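Working notes for the structure below.
Missing here is one protein chain; the remaining ones are kept as they sit in the complex.
So that you can tell them apart, the chains are marked A, B and C in the order they are listed, and the count of residues begins at 1 in each.
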Amino acid sequence: MTVRVGVIGAGWIGQDHIRRLTETVTGAQVTAVTDIDAARSQEAAAQVGAEVFADGGELIAADDVDAVLVTSWGPTHAEHVLSAIASGKPVFCEKPLATTAEDCLKIMEAEMAHGRRLVQVGFMRRYDAGYRQMKQVISSGRIGEPLMVHCAHRNPSVPESYTTDMAALDTAVHEIDVLRWLLDDEIVSAQVVLPRATSKRYEHLRDPQIMLYETVKGIRIDLEVFVNCQYGYDIQCETVGEHGLVRLPDPAAVDVRTTGQRSTEVLTDWVGRFVHAFDTEFREWIANLATGNEPTGPSAWDGYAATVVSNATVEARKSGRIVLTDMKPRPAFYATRDIA
Amino acid sequence: MTVRVGVIGAGWIGQDHIRRLTETVTGAQVTAVTDIDAARSQEAAAQVGAEVFADGGELIAADDVDAVLVTSWGPTHAEHVLSAIASGKPVFCEKPLATTAEDCLKIMEAEMAHGRRLVQVGFMRRYDAGYRQMKQVISSGRIGEPLMVHCAHRNPSVPESYTTDMAALDTAVHEIDVLRWLLDDEIVSAQVVLPRATSKRYEHLRDPQIMLYETVKGIRIDLEVFVNCQYGYDIQCETVGEHGLVRLPDPAAVDVRTTGQRSTEVLTDWVGRFVHAFDTEFREWIANLATGNEPTGPSAWDGYAATVVSNATVEARKSGRIVLTDMKPRPAFYATRDIA
Amino acid sequence: MTVRVGVIGAGWIGQDHIRRLTETVTGAQVTAVTDIDAARSQEAAAQVGAEVFADGGELIAADDVDAVLVTSWGPTHAEHVLSAIASGKPVFCEKPLATTAEDCLKIMEAEMAHGRRLVQVGFMRRYDAGYRQMKQVISSGRIGEPLMVHCAHRNPSVPESYTTDMAALDTAVHEIDVLRWLLDDEIVSAQVVLPRATSKRYEHLRDPQIMLYETVKGIRIDLEVFVNCQYGYDIQCETVGEHGLVRLPDPAAVDVRTTGQRSTEVLTDWVGRFVHAFDTEFREWIANLATGNEPTGPSAWDGYAATVVSNATVEARKSGRIVLTDMKPRPAFYATRDIA
Partner (left out) sequence: MTVRVGVIGAGWIGQDHIRRLTETVTGAQVTAVTDIDAARSQEAAAQVGAEVFADGGELIAADDVDAVLVTSWGPTHAEHVLSAIASGKPVFCEKPLATTAEDCLKIMEAEMAHGRRLVQVGFMRRYDAGYRQMKQVISSGRIGEPLMVHCAHRNPSVPESYTTDMAALDTAVHEIDVLRWLLDDEIVSAQVVLPRATSKRYEHLRDPQIMLYETVKGIRIDLEVFVNCQYGYDIQCETVGEHGLVRLPDPAAVDVRTTGQRSTEVLTDWVGRFVHAFDTEFREWIANLATGNEPTGPSAWDGYAATVVSNATVEARKSGRIVLTDMKPRPAFYATRDIA
């Protein structure tokens, strides 16, 4: 049975997901599109023969929309997700689930009141082959209890619209989610260390930043976020356990030897790095819906935790202090509804 | 527009492609299945709601079959491919295109008489990301004119039914195709060197073998085929040019450090190694058909060349001599109909 | 001209250096030995035909001692180094130069009063091929201005006598020196983060520890010290600059593929890791002395800086606070007397 998807937000990422649901993922069809920019909405819809809706509310209500994909501007996410829940329709929401902890909690309450999981949040790294191998190694006990994680998240450059807060809210948030999942643990505090700033940036932007986290179990995480590193898009992650370590591989690329150098290409955009993860993410989401199952990807609880921790990171940077995350206890509803 | 595919041969590889066309490739639907084993045919068809046909001829003739996929036993390939051409239907044929050069030539003649490419042969390595990068590096001139290629094709083990000839016909044939494509060159001679045989094999099987090829341009290829290497499925390829070299990467896998060892997993089956290549192969095939284009993958000419060279390899081994391949000249029809 | 060396302290490291000066470094001869354990002194001296002295003072005064090597217990270093300076004899002192900043300052004053460099401190990493390559890359400008350094210093295990303070004083001190040299910068503050402790340790020992440093230029360093990591002796260092990074290589070791694994050996002791560095260190020291030059290795100033920073690290851990190092300004005498 084909899952008919309505897409709210036809910007760059929305268009990419529309293409993915149409060309790459079987069992799905994009039947409805809406965007605050009507022309963009028309264009995106036309390419796949979808209907255009005036706004998210109408789209969610439409009969031929079985599931909703929210890829609009972050601050609008909560409203659309809550509408979808109110309509009893499954909703895939790109990160963040909501920009405030309060809105995330509202979503969780609505979903619990509904009684079944409807929400999945778009943290695609859990679907990356490397992270999945890493989780397998950790779970197998081969490296012992995890004690530390060293990470780096580097982009070649960002547009001028990128702000200092976004290093936590848009960039580090991916590590925040995937580390919670890898470690099966919650983050209790955040600290931010500010190295000398790169000269290859906008005046308004503080880059790089080093984020330090502590988990309930006492695991320590250090995460370098460097979004103007120039040389490439480079994701590093190393988990050190009591008797071994596991490290994410660099993407496979041919080894070339010329003029005294052995070299391999470093990717320069994240699309190439995570394209298979995105495909798997949507393939699994659609497969779950098509078979009538609840989604198994990142839940509203995961969305809440990511928002709380990334907001705490911003506060830690601004205050220069260690900030406790002060998360609510996890409701039983979410305890067993996570990806394996 | 959905491409309706009829599948001839529902063995292991046929079933895997049926699953692929159903679950992984958009725009395709398996509508017809036939197999010499009626029960197997029924079961494979039932899983995807396809119709069962008594034989290949009926299946090819069926109205709701737009394109044919031949995954039956090798010696039957030529007959089915010729039938498909006679019906003017596109046909994807797993290797070999035919077991004899004569049959390959007949297929080429039929296709040329038809006037449009209908045939694609299932050499999936051309769709592997690593080989594609390697081709790009060679084409860019970064390593200069290619002079030598060193390859290894290793399987952990093979079943008892695997014969000494199959090292050339079933195993080396993948390198024969991908090297012709990588180098844009044809193979003119074959020699086989027989190392001391592994003791971890069947009495009847000569394993490993080293195949030596020379191309029109004078490039020399050495290819180790070792199908009982025990340790893993391992594909190596290094092209050495006048001022540099390019080497296929090992698949990316997490780096684990424990007890005095740094280790990464080596795959133990070829499915994992080439799964993305298979997906891309079929995605591109279906996309071409859906848009009314000729297939752009390996052509009947490529199938002919692979059969000629792999047969010459068998003869070289049996005779202990260098065997010239004696290929016909390439018809103009095939000169520009190859994958970019 | 052979340099006649008197060795104060014939413990493990003293004996190793006696062997090195005898068997591996040309132009040197060990002529005198002393140790608080008379039997050990006798034994070490007998193996190389050296004379035994009752204490450091007598040894330093001996006519056939051209240069002094101090490898005794840390708290005794300052006394011997000061005696050597008083006698106008070159002295190589294993780290630490002295356990207190005050004693280091006294040594610097004595040396400056003497008017020529006599002191070299035993930080061998500056002689390691990998660190030297890294310094070359940084100095060349290939990666731009350094912004961050990520390090790990892991030992498989330590004896029960190893204390929590030693993580800074004995272990991190190597990174403290080599990073000052790599970055041509001084450390201004230290912070210590304490991950969940490994269960594979003694009750009294806090392990691992993460040390965070800031330099005058604002470079941020994070250093994992984990001395019971079980799996091996593993030294990692990555310097991230404004437009690139440089990372220390793992030691070269054969790649072995067996049973689904590709593996290389990880060293399990530091001797193997730095044996060539030790050899080069002493070869260069002896070559300088033999040609009448001042030593060019780590100076008393470097010894002072290392002691100040490692002591600040201990204080930071004990207090849970960021501790400023409060170093004196570098005397002009030491400004140009450093290794190139």
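Worth pointing out:
The rule is simple: a contact is a pair of C-beta atoms (placed from the backbone, for glycine too) under 8 Å apart; a residue touches a chain by one contact, two chains touch by 3 or more.
Values in this document were obtained by computation on a predicted structure and should not be read as measured data.
Of the listed residues B:Asp35, B:Asp66, B:Asp128 or B:Glu224, the one in contact with the hidden chain in the full complex is B:Glu224. Taking the complete complex into account, C:Met134 is the one of C:Ala10, C:Met108 or C:Met134 that touches the chain left out. Note on the undisplayed chain: of the listed residues C:Thr258, C:Asn293 or C:Ser319, the one touching it is C:Thr258. With the whole complex as reference, residues 230-232, 234, 250, 257-268 of chain A touch the missing chain. Across the interface with the omitted chain, chain C contributes residues 22-27, 129-130, 133-134, 137, 142-143, 243-259, 264-265, 276, 283. Mapped onto chain B, the footprint of the missing chain covers residues 144-145, 147-148, 150, 152, 193-200, 208, 210, 212, 217-220, 222, 224, 226, 229-231, 240, 242-245.
Here is the rule we go by: only the chains that are shown with their structure count from here on.
As for how the two copies chain A and chain B face one another, over half of their interface residue numbers coincide. Closest to the protein's overall CA centre, chain by chain, comes A.
Chain A and chain C have CA centres that are 44 Å apart.
A straight line joining the Cα centres of chain B and chain C is 58 Å long.
In whole angstrom, the spacing between the mean C-alpha positions of chain A and chain B is 38.
Multi-chain contact residues of chain A (touching two or more other chains) are listed as 243-245.
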